[in-house]
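First, the structure itself, so that you have it in front of you.
All protein chains but one are shown in place.
Chains here go by letter, A, B and C, matching the order in which they are written, and residues are numbered from 1 within each.
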Amino acid sequence: MQQTRRSVIKAGGALGLLALAGTALLKPGRAHAAWNQSAFEAKSAIDAMKALGMGNAEESKDIVIRAPDIAENGAVVPIDVTSNIPGTTSISVFIEKNPFPYTGTFDFAAGSVPFVHLRAKMGETSPVRVVVAAGGKHYTTAKEVKVTIGGCGG
Amino acid sequence: MKIGTAVILAAATAILAACAALQSSPRDEALALMQRDFHAQGIAGMDRLKEDPVQAACNKYNDNPPADLAKKLQGEQYAGVKWPADGKLLGDWKSGEKIAQNGRGMAWSDKGGVGGSCYNCHQIDPATTAFGTIGPSLSQFAKLRGYGTDIQRYAYSKIYNAKAYSICSQMPRFGHAGALTEQQMKDITALLMDPASPVNR
Amino acid sequence: MADPMKIRATVEGDVTDVRVLMAHPMETGQRSQGGKKVPLHFIQNITAQLNGKTVFSADISQAISRNPVFAFKVKGAKAGDKITVIWKDNKGESRTDETTVRGGS
Partner (left out) sequence: MRQALMRGLGAAVAAASLPLAMAQTEDPVAADFDKFRAIMEEANPAELFDAKGEQLWKTPGGPKKASLEKCDLGLGPGVVKGAYAQMPRYFADVDRVMDAEARIVHCMITLQGFKYEDLAKKPFSSATATPDPVSITTYVAANSAGMKFAPPQSHPKEKAAYAAGKEVFFYRAGAFDFSCASCHGVDGQRIRTQPLPNFTKPEQAIRAVQGWPGYRMTGGVMHTLQWRLNDCYRQQRFPEPGYTSEMLSALLTYLTVNAQGQEYKGPGIKR
């Protein structure tokens, strides 16, 4: 089973997406479609956003990203996102300079508080981009997080 | 540190007085524990626990040995500096910067000497922002002191053996300990001394 | 089998603060151990339910840190309600744990 699943993921393409869509059907109440392989495998944030149908997101000041200006350790960068846009249904996070920028999408039930705290790996200094879906439209903002080597080499 | 040890010595004396000769001193106890509870690992053998004359003097006098002893030991350490056979003290400052940034070497996880760990303790090239403050800033090193042969010799020998100048300095003796090669020490000397090095710009 | 999650759900007024800790290696497929690449192994989906109804879900990548931590807020829960969290990873492994909503201090 594991082997099959992995080779399906590696193979990608229509068959892989079908298989993933199949597993997604087992999950009750998912707000959106299957784990979006083409978005997760995109090498740039904009390609990932396009794959998610968020390519035309407009800048917004109503999204608040709280993350350190300088990360103490790139292996664990704490990121809080709050959306003040009414009717927010999801928050997506992209770490632009990571090899695969798309980090995840967080879906909220209608009427809940659009907030998420996550901790991500960052390979280097990069903007952390957030896209919010609300009322069928997409909004975006970004915050730069510096990643230094630091520490003693010993 | 000094006051603490004075207290410890006083305490040790008190214990000795109270328990006669039965009780060993804290130092003897510590030495016995270390001898028993450390073990050789990789390149770090048990011989590393043994004090050489410099370490012995610094341990005994809490990094402040009597002036005549300090002077004698410093002279011995300076006499042990091995100068480059070709008479050249300056290598490549760019390579020196890399060696200065590298904090590895001489640990049990290393195969031998690797880098100079210079930035662990010193500011050097002002553009390198991750630097420690255990030692003084070395930026503007030659600009402040001059570019002459005497300063070159000072820089090289200080890297080779810091104890030649200050017997209980916290700086390792990189040449004496075999932690850096002659070429590496020349390169670091160049980082400090070369007029083209960012240190002096 | 994967180790249990730690879930904490604390209600204050109408909002319940949920924090989840998950034991998972989140391997990026880039790390080497003993000269060999450790294969990609990461959580892909997370679902949180309040009394059986999905209130939060996520699709994530291998860029989420090892032993993932998430926090989110749920509306309309009361002390004593049940919060269930489910994760599934790319190898088909999954884990379900639950906790009871506690009143705030």
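Here, contacts are C-beta pairs under 8 Å (C-beta built on N, C-alpha and C of every residue); 3 or more make two chains touch, one makes a residue touch a chain.
Keep in mind it's a predicted model, so treat the numbers as computed, not measured.
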- Contact partners of the omitted chain among those displayed are A, B, C
- Since one chain has been left out of the picture, which residues of chain B touch it in the full complex? 1, 4-5, 8, 11-12, 26-27, 29-31, 33-34, 36-41, 44-46, 48-51, 54-55, 58-59, 62, 103, 106-109, 119-121, 123, 126, 129-134, 137, 163, 170, 172-173, 177-179
- Query: At which residues does chain C meet the chain that is not included here?
  - Reply: 3-4, 6, 8, 19-23, 25-26, 31, 33, 38, 65-67, 69, 71
- Where the missing chain touches chain A, by residue: 68-70, 72-73, 75-76, 78, 80, 117, 119, 148, 150-154
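What we mean here is this: only the chains that are shown with their structure count from here on.
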- Message: Just the number, please: Cα centre separation of chain B and chain C in whole Å.
- Response: 49
- Per the C-alpha centroid definition, the whole-Å distance linking chain A and chain C comes out as 16
- Residues of chain A that touch two or more other chains sit at none
- Message: Going by the contact rule set out above, which residues of chain C touch chain A in the complex?
- Response: 15, 19, 28, 30, 39-40, 44-45, 47, 49, 53-66, 68-76, 88, 90-92
- Message: Touching residues of chain A toward chain C in the complex: what are they?
- Response: 1-2, 5-6, 9, 23, 27-32, 35-36, 40, 75-77, 95, 98-100, 102-109, 111-113, 115-121
